[in-house]
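Contents: one structure, followed by commentary.
Every protein chain but one is kept in place in this view of the complex.
Let's look at chain A:
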């Protein structure tokens, strides 16, 4: 393929997009909405994976002490907790300390619970020698006197996970639906292009243009549609994720879990979405070419 040929293909494909006007715009918008949803779903999936790995590796068990437990009873409890097999380390965190954590996460409005109004329990934070042991440790700790509650990473984040999972599932389901819509819209514009160029196609075949020569402009038109459709959602996802990371990230900080760094997420995500968009375009084009382009 020489430069003249490439130039011809590019010109043909740009001309078609312009000529198709609103149809092309609808197809581009279809791609945009699809990519936005796919992008959000992918970001959620990747973060859920990351967080569950964090949780799996989390060796901590949080033990809440019943209110009105005396210092002596607490010492005894600490010794008993230390005796549980697989407990490697134990730290004490007073309810005042716990409140400071909450205030740093959720803001100073919680400061009013200071002093005797503090509803939080005192805590022992145990570290297991192995993340798998946290469940047994929590179960044993629960049975001790003066323990009101014992929880490990998994139990705490279950609720967060179930929310994120449903976001992911609905996102993916919608994405798949929209994927079809986008492919349909693109194949429709390509169909219009093929029909409006039927005489040209006939001449090309007659004078011996190769099959690929005839196909290229349509494939390119599909790919451009994908490319144009991907711009807005990519910007939205990149900016959106950065600000969510800053917001949620701060809240998660004290729990020891974290979202994926924007720098680490955005590039792989952008490239995958770009590829998906171009594939949607090429696939849409291929469908119409199969049906309407007899070469």
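Here, a residue touches a chain if its C-beta (ideal position, glycine included) is under 8 Å from a C-beta of that chain, and two chains touch if they have at least 3 such contacts; residues count from 1.
Throughout what follows, contacts and distances are computed from a predicted model.
> Just by its UniProt name, which of "Class I SAM-dependent methyltransferase", "NitT/TauT family transport system permease protein", "Cell division ATP-binding protein FtsE" or "Aspartyl/glutamyl-tRNA(Asn/Gln) amidotransferase subunit C" is the chain not shown in this complex?
In UniProt, the chain excluded from the picture bears the name "Cell division ATP-binding protein FtsE".
> Kindly state which of the options A:2, A:70 or A:263 is in contact with the chain not pictured.
Residue touching the chain left out of view: A:2.
> So which of A:203, A:235, A:248 or A:264 would be touching the chain we can't see?
That would be A:203, which touches the missing chain.
> By the contact criterion defined above, which parts of chain A meet the unshown chain? Give residue numbers in ascending order.
That gives, for chain A, the contact residues 1-2, 4-5, 8, 199-200, 202-211, 213-214.
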